[in-house]
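A protein chain is absent from this complex, but the other protein chains hold their places.
Labels A and B are assigned to the chains in the order they are written; within every chain, residues are numbered from 1.
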Amino acid sequence: MKPAAFDYLRPSSLEEALQQLAAGGDRAKVIAGGQSLGPMLNMRLAMPSVLIDLNDLMELAYVRDSGAFLSIGALTRHAQIAGSALVQARCPLLGQAAKTIGHYAIRQRGTLGGSLAHADPAAQFPLIAMTLGAEIEIARQGGSRRVPASVFFQSAMATALAPDEIIRCVHFPTISVNEGTSFQLFNRRHGDYAIVAVAATVALQDERVVRVRLGLSGVSAIPQSCDGMVRPLLGQLASAAWAADVARAVRAVVTPEDDAGITAVYRKELTEKLVQQALERALTRAKG
Amino acid sequence: MRHVEKRSITLTVNGENHELWLEPRKLLADALREDCRLTGTHVGCEHGVCGACTVLVDGKPVRACLTYAIQMEGHEVATIESVASNSVLSPLQQALHEVHGLQCGFCTPGIVMTFEAFLKSNPAPSEEEIRDVLSGNLCRCTGYQNIVKAIQMAAVQMRRNADHVAA
Partner (left out) sequence: MSPPEFRYIGQHLPRKEDYRLLTGQGRFVDDIDIPGALHACFVRSPHAHARIVAINAEAACEMPGVVAVFTGQDLAQWTTRQRMAPPIAGLQPMEMDTLPIDKVRFQGDPVACVLATDRYLAEDAAEQVLVNYDVLPAVSTMWQALAPEAPRVDDSLSSNLLSHQHAEHGDVAARKREAYRVIESTFSQHRQTHLPIETRGCIAVWDAGRQHLTFHVGTQVPHPYRTTLASRLRLSESQVSVISPDVGGGFGQKIALYREELTVAALARHLKRPVRWREDRLENLLASSQAREDFCRTRAAVSADGRLLGLELDIVEDFGAYSFYPGNYLARVVAMILTGPYKVQDYRYDVKVVLSNKVGNGPMRAPMAITSWVMDGTMDAIARELQLDPVAVRRLNMLQLQDFPYTMATGEVLADITPRETLEGALAAIDYAHFRQRQQQARAQGVYLGLGICTVVESTTYGSRFYKAAGIAGSGHEAAWLRIEPSGAVNASVGLGATGQGYETSLAHAVAEGLGILPQQVHLHIGHTDIAPYGMGSRGARGGTAGGGTLYLCAQEARVKVLAIAAGLLGLGDSAALRLQDGCVEKMRDGIWTATGVGLADVARTAYLDPLALPAGIAPGLEFHKTYEPPPMTYSNSTHVCEVEVQVATGAIRFARYVVAEDCGTVLSPVVVEGQQHGAIAMGLSGSLFEQVRYDAAGQNLSGTLADYLVATACELPHFELIPMHTPNRATPAGIKGMAEGGVMGAIGALTNAVNDALAPFDVVVNQQPLTPMYLRDLLREKTNFIHKA
């Protein structure tokens, strides 16, 4: 399983990378962590003529507190996010999710930008980005744009990234210390992609749930935000029964499809169970 | 089919520089084994799942099958051959030996490299943490139990060694 031959470029700045990408056209591909692209190259599922290696672009590896947002550079590794005290303080959902990505060695190399660009429907970071309403900052030669997650993710493995664009960083809305968070996933084995995953934040006031951010993966081609369907249930007393009600409501509206080995009804059942679990956990954290 | 010329690169492996002449697509695992003649790094799947090819890049465990050798210029690669010192096994290697943490030995180098790195930054891991990290290395022979035991033993020994050095 050796890759097809490719030319190799190693830019030392984002600007240079963008130039090379533009020049390469649709025969060029960028590589960051390589944990998803590597297998595709080795199995010849992807056969770019030019590979542009982004790993020297240290300017893209950072975690910054911008007040309302936590800005994370695209080249930041999963392990860095998982271990960052700043992430833990300002956006703990990201850290919780990062810890579950693949395995230890994979997390040393895999990057935030790579995960979002790859847009696997079962991946963690796209789900968190969607749940929190993150904005993805995209660079191209001579400019950049900010795209909300709901626009960025278009379909399974398909994003709004143009062939000559590179993700520069992602701005995650921060989570206040009073909010409780939980990330729950269900998979066959430790480290596998999730069959269904749920990300949740809750805020309480006088023991009532006043704010919920709730996202799901595994029931549609792109991660789904459920904030809308939870809205009618806001203002109620925080309790296990409330969590169960929300879970039931979410289950009723999701429309997964049957696929190899996993039925739609199974995904719906998992959804209900995980939403309930995530909300209960988040409520406990919010109270405590 | 495109033809890409070989290139000259310098790979720093186990502290030594190797001048290699290879195509950009050559996997780090293959370059180590064939060009550097270091065959201790084993290839089990070439898609990043089994972990047998794990080496250290700048001290961090990395799948050598998901890395192209040319990407490693300017970085330090460490392989299994660098772990024992003058034929003296590291605490982890010694522990694996003492509690029968290997059978066919094919997955072993990948596990040693992973945990030589992990234990440096996590000197007192719980069993759950050990199994979490170990889940990235497939073993078909041992059922993992003795590997976990060895890692626990090694962690204790390494802490003892660190205390002695400190004292």
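The working rule: a contact is a pair of C-beta atoms (placed from the backbone, for glycine too) under 8 Å apart; a residue touches a chain by one contact, two chains touch by 3 or more.
None of the values given here were measured: they were computed from a predicted structure.
Checked against the full complex, the candidates B:Leu102, B:Leu119 or B:Ala154 give a single residue touching the omitted chain, namely B:Leu102. For the options A:Arg146, A:His190 or A:Arg231, the residue in contact with the chain missing from this view is A:His190. Residues of chain B that touch the chain left out of the display are 1, 3, 23, 25-26, 33, 37-47, 49-50, 52, 79-81, 83-84, 89, 93, 96-98, 100, 102-109, 112, 130-132, 134-148. Seen across the whole complex, the unshown chain contacts chain A at 1-2, 4-5, 39, 43-44, 186, 188-192, 240, 244, 247, 260-263, 265-266, 269-270, 273, 276.
Throughout what follows, only the chains that are shown with their structure count from here on.
Chain A and chain B have CA centres that are 29 Å apart.
Chain contact summary for the complex, chain B toward chain A: residues 1-4, 7, 23-25, 27, 46-48, 51, 54, 60-63, 65-68, 70-71, 114, 118, 131-133, 135-136.
Interface of chain A with chain B (complex): residues 1-8, 10, 34-35, 38-39, 41-43, 49, 51, 53, 55, 79, 102-106, 108-109, 189-191.
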